[in-house]
Every structure is written in C-alpha cells, then in structure tokens.
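Reading through the structure tokens given below for one structure.
Complex shown without one protein chain; remaining protein chains in place.
Entry: subunit A
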Amino acid sequence: MTEPVLQLRALTKSYGGLIVTDNVDLNVLPNEVHALIGPNGAGKSTLIAQIFGEITPDKGAVLWCGEEITRIPVHQRVRKGLARSFQVTSVLPEFTALDNVRLATLASASSNPSAFEVAAANLTATERAQTCLERVGLATRSNARAEALSYGERRHLELAMALALEPRLMLLDEPMAGVGSDESHSLTAVLRDLRQSCAILLVEHDMDVVFALADRVSVLVAGRIVASGSPAEVHEDHEVKRAYFGEEDVW
C-alpha cells in the first residue's frame, strides 16, 4: 500500500468549551483528490489551518509522509511540498498577475531570497511563472494588476500561485466560493488538470464539483468525521443524510 502524503491522527482543537476539531483521523494518498464536506461551522477551515500550521492543535499529530510536522512553522511546511489556497481570495493587489506568481516561483527557487539580484532578471522564475499562468488560463492577463482582475480571475490566479510552488499536496479551501457558473466550469477544468501533478484536499460546498473530482469524500460535522468513503458510499450513508442534509435527499 502506498504511504499517505498526509495523515491526521486524533487531531483535537477546542476554543474554551467549544470543540472545533474532535479526534479527527484523516489521510490523503499521493495523487488522490480527497474532498472534505460538511455544513457551515463544521470546522473545515479550522482543520485546514491546523494542517497548514496557521493554528496549532491541542492534541494529536499531523504527519507528512510519515514524519511528524504538527508544530513546525508554515514556511517549513511549504518547503516540504504543502500549499494552500484561501477561502477568501488572497492575492497581492498591487502586484501584476505575473509578479504574484513570480513571488511563488522565486520562493521555490531559493529559501533565502537574494537582496542584490534583480527579481525581473530571473528568467527561469519568470518563465515558470508564465507557464503557471498559462495552465490556469490567465496568460493574457499577466501584466494586469491583481486588483484590476475580476473575482473569478483572482481565484484562478490564486491557483496559479499554489501551482507555482510545485506542491505534493494542495489544500484548497472552497476554490469555487462566490464564482459564477461559467467561471466554475473553467475552475473545475483547472482542478482536473492540477490533480495530474499533486494530491488535493478539497473543501467544497458545490456537490457537482465534489462528485466530478473526488476519489474519496469525508464528511465533517461539528468537528467530527462522521463518514468517509467513495463518493457513492458517502452519498448513501444514512448518518450523513441525517446529520448533514436532514432526512430528505437534497442531492
């Protein structure tokens, strides 16, 4: 059996009396798309933040290829091959699209950014950034400032930045949030392309997207994983229907 890139072991986090992550076990295999679904407030974003290192769990462990990374800082996790996108679009508004991605390619080129090289003169980084923009379909917008891009374009840009890090696992926190149906189609196509290069842990509300992409689905309710399995299995699971969707089948 292949070793998972990411394993969560009995991860627990609470804020005062509120348990936001309750004994979560989860793993992501290489080249797998693992979708994490659950109602609002289930603790999906908090879980992603713990995997990424922005929030420290109270108990349990995060394992990266078998190695414990529970308490190492964000930037070291990124160096190991973990990347994330944000639920609320998070790009650098004053930079051009190309510069946004170039920051990512420069980061992956060297852990210590040089102070005396001219950034624009690094042709390798520039070319790689351009390739990433092409892959998400933003090549023609590379010289536009990020603040001038449309909302959907910024979502694409965010994926290009994650892609430029050449990660082994991408944490995508609702990549479709707030985009129209046209953009949603093109984003799904981009995600389908991304899964060729890395494993993905996908938090998403849009069930069409989840069913189109996911190999496995886990359902998080009130901080606990209540079901996990293939999309079809999860769809049929009674507990899921009761806890998440009510008794009626809304799918």
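Basically, a residue touches a chain if its C-beta (ideal position, glycine included) is under 8 Å from a C-beta of that chain, and two chains touch if they have at least 3 such contacts; residues count from 1.
Rule of thumb we're sticking to: contacts and distances are computed from a predicted model.
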Protein name as given in UniProt for the chain not displayed, "Cell division protein", "Branched-chain amino acid ABC transporter permease", "Family III CoA-transferase subunit" or "Carbon-monoxide dehydrogenase small subunit": "Branched-chain amino acid ABC transporter permease"
Touching residue (missing chain; options A:R84, A:R155, A:R168 or A:R216): A:R84
Of A:Q7, A:N27, A:T46 or A:N122, the residue in touch with the unshown chain: A:N122
Of A:L29, A:A61 or A:L92, the one touching the omitted chain in the full complex: A:L92
On subunit A, residues whose C-beta touches the chain left out of the figure: 52, 54, 73-75, 78-79, 83-84, 86, 90-95, 98-99, 102-104, 106-108, 110-111, 113-123, 126-127, 130-131, 134, 139, 142-143, 161, 165
